[in-house]
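Here we show just some of the chains, and they stay where they sit in the whole.
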Amino acid sequence: MKLLPLACAISAFTLSAHALAWDFVLLDSDKPAQNQRITSEQLGVKVDKPFSITMRTLHGGRQEGVSLIDIDNGTMKLTLVPTRGMNVLHAQVGDARMGWDSPVKEVVNPAFIELNGRGGLGWLEGFNELVTRCGYEWVGHPGMDNGELLTLHGRAANIPASKVTVHIDEAPPYAIHVRGELKEQAFKKVDFSVQTELVTEPGAARFVLNDTLTNNGDYPKEYQALYHSNFSTPFLEEGARFAAAVKQVSPFNDKAKGDLGDWQTYRAPTRDYDETVYNVVPYGDAKGDTLTVLHNKAGSLGVAVGFNVQQLPVFSLWKNTDTQGQGYVTGLEPGTSFSYNRRYQRPLNLVPTIEPKQQKQFSISYSLLADKPAVDKALKTIDTIRDGRQTEVRQRPLVDLSKE
Amino acid sequence: MKLLPLACAISAFTLSAHALAWDFVLLDSDKPAQNQRITSEQLGVKVDKPFSITMRTLHGGRQEGVSLIDIDNGTMKLTLVPTRGMNVLHAQVGDARMGWDSPVKEVVNPAFIELNGRGGLGWLEGFNELVTRCGYEWVGHPGMDNGELLTLHGRAANIPASKVTVHIDEAPPYAIHVRGELKEQAFKKVDFSVQTELVTEPGAARFVLNDTLTNNGDYPKEYQALYHSNFSTPFLEEGARFAAAVKQVSPFNDKAKGDLGDWQTYRAPTRDYDETVYNVVPYGDAKGDTLTVLHNKAGSLGVAVGFNVQQLPVFSLWKNTDTQGQGYVTGLEPGTSFSYNRRYQRPLNLVPTIEPKQQKQFSISYSLLADKPAVDKALKTIDTIRDGRQTEVRQRPLVDLSKE
């Protein structure tokens, strides 16, 4: 692996007006992805735990040509996939792995996926990330809407990122920002761009996504966003629990009705369980901020996923507690929308509109809760957000899926 | 950018029998696309305005791996896209840009496009060229024909070219020829190849496409061709006009009926206009040659698109005078056929057949009309072609689209 020639990599831009940062271009229209590495040592940054950002490319199989960015912030190791919507493949702190074991082992290049295959379920041939971006023209199950087959969860996860950059603050805590742009464009159909950003601070067991959706077009457009955030062991286990400040919960479909009483508790890997999904409307605090937590049975290890209900007003809890081999995984999924096909969500007012040139921000934080005090503190935060407000438990799905 | 090692690049072939040319291979089965540059200076050609041909590759996003060829003939700068059917991305003479601003900003690698997506409109995810080749198995709107979904405008624009070469005449005017082959093949279905050629002369504000379609198969086959040639400002503006020697004109559909009276005049960018299309049957001169002109309101700037009605008997005028952001553009589209789905065009006798081993030539010229005298001269040429013959204005579309 070649060292990045730093003299070249530090842009002139950096050295002038914005002198409080280092900026590196990893990929651009005239710069191919190549093996490269940026380290705190190279930058002369004195930190307790040295950090590094490394780019590499996968070969063979359906992952031919896929670029990965590994970030080691000294505490957490993260892998991003520029070739797949800047998705977060996995994150690791010591033994605690955020992510899951999908049957899909390769990091699949979208060039090899037909999203329209399998009746619109082609997306499943690449799905294996910790955070998979869903959207932004649509999310949800495949089906016809306005005469067009909407494929599962939209195209974002299968759009390779343009212009991927790293920005490191030049002052403590030297936050690391990795950015990449997704262009979701089709003549007469859509002119979106999404500036994605992942931020993590050296030494932190935490990262944040800050995405900005822009409607570059001249007309208002429907849009949907959903952050499919997927966890397995060691957080998910028999007796593991989900906690949130819940305003309303309802079963996604008839199947989920049966387990509604236990919707916040998880099963062990269960043969033939497949999945149940619960539609959640969370409460936010005065600013709209809210927190959701998944923790193990003992309450000694967990993850917290934070977001803002003004940006992402609803949340799907996807409980796919089938066998390990089939995919033992739960999805904590803040979104503008649930996972129904778009045509079902308009009557629920969950297909928002973005005006011409308007921007929509989506910020989601992911934190490891490394011990019982951390879990307890997060649960206490949820209580504070809830502030004594009631939860409405709806017995029936919001959508009657038996009706076409 | 590396200089091409000329000693190697000039083929032995050149130096013997066909000594009146220089020949270069830019891309072949054993030669990957790479940054390279050929200049008149290298060749020792004395011209008033030096010329160059440059190959480069795009990276990032959905344009990863797309090759471009930039031709600077000293007066006109042209960009071709070998990875997308040898399409002409844009051409520029001084301030006058031939081409348009599509919402699709990337030059999209066909590997990332599902033509069958969006109900057969996946083509729209890559459409942004000055000249987009449509065909050659079919052109037209998506729809079922013979039990198969024909996707919008065929596959040609999304076929990467094989064996891309540059040929420069060794005698004045040192015409530059860029050639690439498109293979449109599927077992039991089609065995076409298209030898594409773009020719431009150093110093000229003009280029010509010379394409040769070959049916390599043993059976006669239906084929269709349409050259989707797209212009915007500075040619297109409120009051801009289209001129041609028109034998017959008819509205494409009911929507186009309303504006039939003004079919040769353009609107300013118009919110919610979308598009109107007029089906034109042009007159040719004694040899079948004809000319079409788009010029600005003042008649001081224009483009002329010339072709032969024996090769391309019909013409679509696509008036997409919607907002700039949505795509303010007009298409001058000579073709074997209109833009209806193929099943509608058989009764119109616009689905010709190519016999086994037969070849069909398509030549189309594109010229800048840089001032009023140039525009006037082109309009006069049209008059000469028309030679006093009448125009039939049909009030109703040739096809009743309400019938399935």
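First chain written, first letter: the chains are A and B, and each begins at residue 1.
By our rule, contacts are C-beta pairs under 8 Å (C-beta built on N, C-alpha and C of every residue); 3 or more make two chains touch, one makes a residue touch a chain.
Predicted model only: the values in this text are computed from it and were never measured.
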Taking the 2 visible copies as a start, how many copies are in the full assembly? 3
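Everything below uses one rule, namely that only the chains that are shown with their structure count from here on.
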Just how far, in Å, is the C-alpha centre of chain B from the one of chain A? 42
Applying the document's contact rule, which stretches of chain A touch chain B when the two form their complex? 27-33, 65, 110-111, 114-116, 147-149, 151, 159-164, 181-183, 185-191, 216-219, 356
Which residues of chain B touch chain A once you look at their complex with the stated criterion? 56-65, 102-106, 109, 111-112, 114, 116-119, 121, 124-125, 127-128, 271, 274, 322-327
